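Missing here: one protein chain of the complex. Every other protein chain is in place.
For reference, chains read A and B in written order, and residue numbers begin at 1 within each chain.
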Amino acid sequence: MAGDAPGRLARREAIAAAAGSVAAVGALAAGIASLAPRTRRAGRKTVRFWHLLSGLWLEPLNRAVARFNESQGRYEVDALQLTTGEGDSKLLLSVAGGDPPDMMLVWSQITSAWAASNIIQPLDSFMTTGEMARFRTNAYPVVARSGWHHGQLYGITMGFDLFVVYYRPDLFRKAGIDPDRFPATLEEMDRLGDRINEFGSGGDLTRAGFLPQTLQYFIPLFGGNLYDAATGRLTLNTPENVRALTFMVESRVRLGVETLRRRGNPVSTSTVEGRREALESVTKFQAGLPGDDGASWPFISGLYGMTIDGEWRVEQLRRYAPQLEYRTIPVPPAAGGKRLASFSMVNYLVMPKGARHPDGAWEFLKFWTGLDHPEVAAEMYPWQGWMPVLRASESAPVYQSWLNTVPQYRTFLEVAKSDNIMTTPPVPYQTFLMDRLSDIDQLAMRGTLTPEQALRKLEDDVAHELARRKSLGLPE
Amino acid sequence: MKLTLVQRVAVHAVLILLCLPALLPMLWMVSTSLKSDAQIFPPDGASAAATVKNLLPHPVMWSNYPAALSTIPFAAYLRNTLFLCAVTVFGAVLSSAIVAYGFARLEFRGKGALFLLMISTMALPGQVTMVPVFALFRWLGWYGSYLPLTVPAFFGSPFYIFLLTQFYRTLPEDMAEAARIDGASEWRIFWNVMTPLSKPALATCALFQFLGTWNDFFGPLLYVNDSSKYTLAYGLQQFLGVHGSEWAKLMAASTLFTLPIVILFFCAQRVFIQGIATTGGKN
Partner (left out) sequence: MKNRWIGYAFISPWLLGFLIFTAYPFVASIYFSFTRYDIVSAPHWVGLANYRALVFDDPLFLKSLIVTFKFALLSVPLGLAAAVGLALLLNNNVRGIAAYRTLFFLPSIAPTVANAMVFLWLLNPTIGLVNGILKLARRDGPDWLGDTHWALWSLVLMSLWGVGGSMVICLAGLKDIPAHLYEAAVIDGAGPLHRLRHVTLPMLSPVIFFNLVMGVIGAFQYFTEAYVMTQGGPEDSTLFYALYLFRRAWSYLDMGYASAMAWVLFLIVMAGTGMLFRTQRRWVHYGG
């Protein structure tokens, strides 16, 4: 280092610095040049569509988009896949920044919040009276009443979830139960689960006949609800909801007690500690399952004998376990509860405020959902394994022939026609509410709180937040 | 420092023992990438257990790799990622070194306060500045391009500035003093004296910046709406799904994603680790 002549060193370094600067400037120029958007076909308006579908659902979406683009010559839908955690941020920022997409598919239950904050715009103004009439009469009841906010329709359903019982006839027969005579009440089904439980050596639970989870799946079965549409008020701490939560906890306690008894560690259900230990053993069993999505669904490997789950499992079962014998049936109501009841997670197509090509977006929406041509859309729904928006799509021959290949799916469509479907309350603070609900769900499932305490806590937490929102002037 | 045979064996033993847990994430990743779906999710749940046998893929599905490569526009993502990495590494290291020299070696009024101010900019969670930052870039007209991702790199990054300041302050002053007496300008001292001496630190910053840009998928996602301009990190996300991920392909893509950095680090070790201890800095 000390031996180098400073002049030569400086020149070498200077050349390097100059070359680097030129490279950097060139790179920057290329970066600026990338400002120009990519257009695919000339003469078409680009409709920007952002969505969160990934993994196995990405390809069917791209096929549907390609179909739409080929079917007409005015618009070109450019679908952009966003990642789940950040997609919402990107949308919010783009709306705030004045450059939103034309359409977005959202599945967080935030439509009411976004409508209240003016992030999305009403869609009913795009509908002709005929289209609106058909929507109201021909769409499934839960679809027709979802997406409304203060009398306007802000989101149209695209892919809504329903939950029914999946059960394994082979495991039924193994336990000496006739799979053709399914219990008529939830309580009987729960008792049936006891007979299907299996324990390994050492008393470890190796098969859970029926393991209740997720409170919102059970509330409608008991005739409860989180929200009363007639009065517009929340109904959180009601006797029906308490009964639903109690049922879930008691079922798990029973399973835990049996597990611990077989392990040689009996506990008493009359003490809080005993109950908590029993519940903990069940939670541990659940946490120890190899996974939950796709092929690792415990139902496939027989870790669950019966379970309540959603319609997307049907296509996955066909893909990952085509030889598996399984049946679906609507969840039997609790004693005194409601028939064909279920919870529904609704995914919405929404149009942000300030969309540049709302007409193109609307055309795509009609095409994909089948609002204008149900029989055309009926071909695309099976690609995703989703339920359609209109009943006319269900009756289309192409959809029926798909149903014939997955007859278990018909159960979902049967439930879809029911009026006893509960959805996320359409309030601006819905995310907060559902987060708190799953918090107290957990607290009850772990025995930290009793069902009564848990629901009272939910009520208190939400009231607290509401008071704060009111004092700040946030929308109610 | 020369070690005896016993010392060397001991060192090897400890290193092997310690690096086994460190290896685990990579091992699992590579092993899963070569498995078939049937082995990742065995129909009988219990055999997904953590045994050595389970770590070995059978059959070995080499086809997962070409499948992963063909699912996403790998070449385009790679090109974009390399471009962004090159620009940000160059900008960040150069600008941070210059600023660090100022903080480390020069005196000026308010230096301490400015330094603390710089550190403090790292203490605020970025979530709450995202909106005004986004608005700022919109106002500048940079939304929809790579500019929000590349230009700020040229203005120094507090992390590297802090790191380089610490390094510069440990270097001996005498060479700089001698050059100053000879009449060399500060810039000359910085460029000709400081920079060669601090190669390991500069290389470390370059590595970190490369890693940071390589792994960043949110930046491009946020500011660019054209998916052909996204990066490899974004491509990885495409295999993840809320209701069904493609694990084998995801792990194959992740392995390919990690490989270049491993090779880079391994080969560039001499640059990192060589220091003035071997160049006879102070005699």
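By definition in this document, a residue touches a chain if its C-beta (ideal position, glycine included) is under 8 Å from a C-beta of that chain, and two chains touch if they have at least 3 such contacts.
Remember, it's a predicted structure, so these values are computed and weren't measured experimentally.
Participant: Touching the absent chain in the whole complex: find that residue among B:V11, B:A38 or B:V60.
Facilitator: For the chain that is not drawn, the touching residue is B:V11.
Participant: Pick out which of B:L34, B:L149, B:L171 or B:V193 touches the chain that's been left out of the picture.
Facilitator: Residue touching the absent chain, from the options given: B:L171.
Participant: Where the complex has a chain not shown, which of B:L34, B:V89 or B:M251 is the residue touching it?
Facilitator: Of the listed residues, the one touching the omitted chain is B:M251.
Participant: Suppose we count only contacts with the excluded chain; which residues of chain A make the list?
Facilitator: With respect to the unshown chain, the touching residues of chain A are 85, 88-89, 92-93, 95-96, 108, 110, 113, 117-119, 204, 280, 283-285, 287-290, 353, 429, 431-432, 435, 439, 442-443, 446, 448, 464, 468, 471-474.
Participant: Kindly note down the residues of chain B that lie in touch with the hidden chain.
Facilitator: Interface with the chain not displayed, on the chain B side: 1, 3, 8, 11-12, 14-15, 18-19, 21-26, 28-29, 46, 48-51, 95-96, 98-99, 101-103, 106-109, 111, 114, 116-125, 127-129, 131-133, 136, 152, 154-156, 158-159, 161-163, 166-167, 169-173, 186, 190, 200-201, 203-204, 207-208, 211, 215, 233, 236, 240, 250-251, 254, 257-258, 261-262, 265-266, 269, 272-278, 281-283.
Rule of thumb we're sticking to: only the chains that are shown with their structure count from here on.
Participant: Report, in whole Å, the distance between the mean C-alpha point of chain A and the mean C-alpha point of chain B.
Facilitator: One centre to the other, that is 35 Å.
Participant: Please give the residue numbers of chain B that touch chain A in the complex, ascending.
Facilitator: 37, 40-46, 48, 83, 86-87, 90-91, 94, 130-131, 134-135, 138, 143-147, 150-151, 154, 188, 191-192, 196-197, 217-218, 221-222, 224-229, 234, 237-247, 279
Participant: Chain B touches which residues of chain A in the complex?
Facilitator: Chain A residues touching chain B: 1, 6, 9-10, 13, 20, 23-24, 27-28, 30-32, 34-35, 37-38, 48, 52-58, 80-84, 86, 89-90, 93, 96-99, 101, 107, 206, 289-291, 293-296, 298, 300-303, 312, 316, 320-321.
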